[in-house]
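Here the complex is missing a single protein chain, while all its other protein chains stay put.
Showing chain A:
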């Protein structure tokens, strides 16, 4: 894993006097599952918006999928997928129509959409529901479908912003099976979460406190460093000194 999917160096975003993101530096390898943790208001969302090509940093450097966040936002957007905590499919469209729409927006050709949506529906075991409105599906299925749609156009990196909010533990487990599957096939996963059990599933995690990355390592190494039994405690050790409280 020599190639880096994401490279950040001293990345800073300042709003007036307020440093939302304060000189963060990290690297994410291709195919890695990278957990991006931090309390509310720590600056996760701001950092993620820059990496997704939605806003410009104030200073520092960053490359996503090899493209510069200042000059090549359009190329970044073509090479990433994105799924947010807010449910992101249209309720009054069917599963197939949702796939067709997002596939179309990303420029996937019609025959390919047809072929891949058939595969996708089969993989998820949703053959019977394919022509039904998404609104009627259970939340767990919606989340899985939203993830599949986010990676439908074969992005190099997928950004997941608290993807499993409000989902039961079993569905969450299944959701993570899908993430592993995608990662095993070479897609890089950049995920934010508040669930510490999910943090354990990541290859490596970073923890942001007050706009800075305070720790970055594998979950096992972090637990050893702080000499604690769970990620919960690691997070608490780091985040309790935070001065900011909310977004």
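One rule holds for everything that comes next: a contact is a pair of C-beta atoms (placed from the backbone, for glycine too) under 8 Å apart; a residue touches a chain by one contact, two chains touch by 3 or more; residues count from 1.
Everything that follows uses one rule, which is that contacts and distances are computed from a predicted model.
A chain of this complex does not appear here, and its UniProt-recorded name among "Deoxyribose-phosphate aldolase", "NADH:ubiquinone oxidoreductase 30kDa subunit domain-containing protein", "ABC-2 type transport system permease protein" or "Aromatic ring-hydroxylating dioxygenase subunit alpha" is "ABC-2 type transport system permease protein". Here the missing chain is touched by one residue of A:87, A:195 or A:226, and it is A:87. Taking the complete complex into account, A:187 is the one of A:187, A:205, A:222 or A:239 that touches the chain left out. Among A:4, A:114, A:154 or A:173, only A:154 touches the chain that is left out of the view. Where chain A meets the omitted chain, the residues involved are 52-56, 74, 77-78, 80, 82-84, 86-90, 92-93, 97, 100-110, 112, 116, 119-120, 122-123, 133, 148, 151, 153-154, 159, 178, 181-182, 184-187.
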